[in-house]
Structures are given as C-alpha cells and as structure tokens.
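Below you'll find the structure I mean.
Note that this complex is displayed minus one protein chain, with the remaining chains in position.
Note that the chains are named A and B in the order they appear, and that numbering of residues resets to 1 at the start of each chain.
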Amino acid sequence: MRGTALPGFSATILNSEKVKIGILLKEGPYNHQAADTAYKFAEAAIKKGHTVDAVFLYNDGVINATNLTDPPQDDRNIAARWSEMAKEHGVEILACIAASKRRGITDDLMIEGGSITGLGTLTDIAIRNDRLLTFGD
Amino acid sequence: MLHTINTSPFESPAMEECIRFVQPGDPVLFIENGVYAVQNGNRFSDAIAALQKTSPVYALQPDLDARGISSVDAEVKGIGYDGFVDLVEAHQVNSWL
Partner (left out) sequence: MDDNVKKIMHVMRRAPHGSIYTYEGLEMILIMAAYEQDLSVAFIGDGVYALKKNQNTDGISMKGFAKTFMALDGYDVEKLYVDRVSLEERGLTEDDLLVDVELLDSAEIGRRMTEQDVVIHH
C-alpha cells in the first residue's frame, strides 16, 4: 500500500516501493529510439533500486543483441550496452526464437548475457513481474 | 494507468487514439517524437489543454532538449528518466506505440 505524504517529507521517500519490471522491446537498434529509451529507463530503474528482470526482444527488436554489432567508435554500442547490463545487473536479455529465425539471428550470434527463447518466456515475464513496459514504434 | 505516447501527432494517430481511451486521472507521458505534441502554440495545444482538465501531462525532458523544444504548453511537466521510473512505480503502463 502506498502511504500518505506528511508535510515536510518527500512523498517519494515515504511511499517508495520497489517494483519488479519486465521490458518488451519491439524495434531494432539505431533505426528507432526505442532501444535507447528502454536502456535509459532500465538504467534509471536499477539506480533507484528497482529490479529489471528481463528485456524481451520481439519483432525487429531481436537485432538488439547480436555480437556482430560494430558501430563507429564515437557512437554508443547498443548491443554491448545490453551485454554489460546483463552481466552487471543480472538483467536477462532474451530474443524471441520465432522472430529471430525470421531475421537470421542464431544462438552463436548472441551477445554475452543474451539468449534465444520462446514466447512462453515472455508470458512468464508478464506473470512474474509487477510491470511489463513496451518500447517500440 | 500511465499512458505513454512516443510518436509525433503530426505523423501518427496514436495521441488522438490514446486520448479517447484515457480514464480521468490517468497520467499521460510524452516521450521520443511524442514530445512534439506539447510544443507551445502548435495545432494540438487545444487537445493538450482539454486532456489536462482530467489528466496530468508529462514530457520526457531529455527528449524535449534533444529536439530543441524549450516552450511547452502550460502545466506540462518535464521529467527525467528517474521521474518516468517513479510514474511506473505508481502505475501500470499502457504504451501507445
């Protein structure tokens, strides 16, 4: 239950309640801002002490997690960034198998910390988390 | 329930569709190209003002900054990713892609 803010106290501190969050990412990297917004959101949520359980990649989103990603040096490496988040914060980076097969994404192309799984896993993510946020076009 | 809109209203019907379904009191957050909706003086200003009668309206400040939008409709609150997280902590989310 969320408490009632008392005068002089920050409502956020009094009411702060940690939530478990799943993320569904439906667009590929670079082509659309969705991957960046999802990342920045996840980063902020983790910093605030919330749990980001998993990022499930769907539609062209599956392209987010290939280890062939190699942008110019002065640009962010979106795939490497997901890999770091997986390793440092235990966020599962999961690409849908059906969507991956269509787009030529295979297990050996996955970033460290990423894996390919079925839509049933997304259902589990929806069930076991307090929130499921979608980012896409 | 938090509603997010991430497309420009000039490009997509998402904002107009979303507004039809928003329940009184539900917060609405504009992100990505969605933030063009709240630029002051555009043709959607009346729609935003009408929405604000029943819903608090937010825009993601980094997205406003990235697009050079410094003048937003009155009462639209700019928030950071941490503010986005606070809204998600308090509400289930409905992303109008």
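What we mean here is this: a residue touches a chain if its C-beta (ideal position, glycine included) is under 8 Å from a C-beta of that chain, and two chains touch if they have at least 3 such contacts.
Note that this is a predicted model, so its numbers are computed, not measured.
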Omitted chain's touching partners, listed by label: A, B
Chain B residues touching the omitted chain (full complex): 1, 13-14, 17, 20-23, 26, 92-97
Touching residues on chain A - with respect to the absent chain: 24, 26, 58-59, 98-99, 118-120, 122-123, 126-127, 132, 134, 136
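Going forward, only the chains that are shown with their structure count from here on.
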Distance between chain centroids, defined by C-alpha means - chain A, chain B (Å): 22
Residue ranges of chain B in contact with chain A within the complex: 6-7, 31-33, 60, 62, 80-82, 84-86, 88-90, 92-93, 95, 97
Touching residues (chain side chain A, partner chain B) in the complex: 2, 12, 15-17, 19, 21, 26, 33-34, 37, 40-41, 43-45, 47-48, 50, 131-137
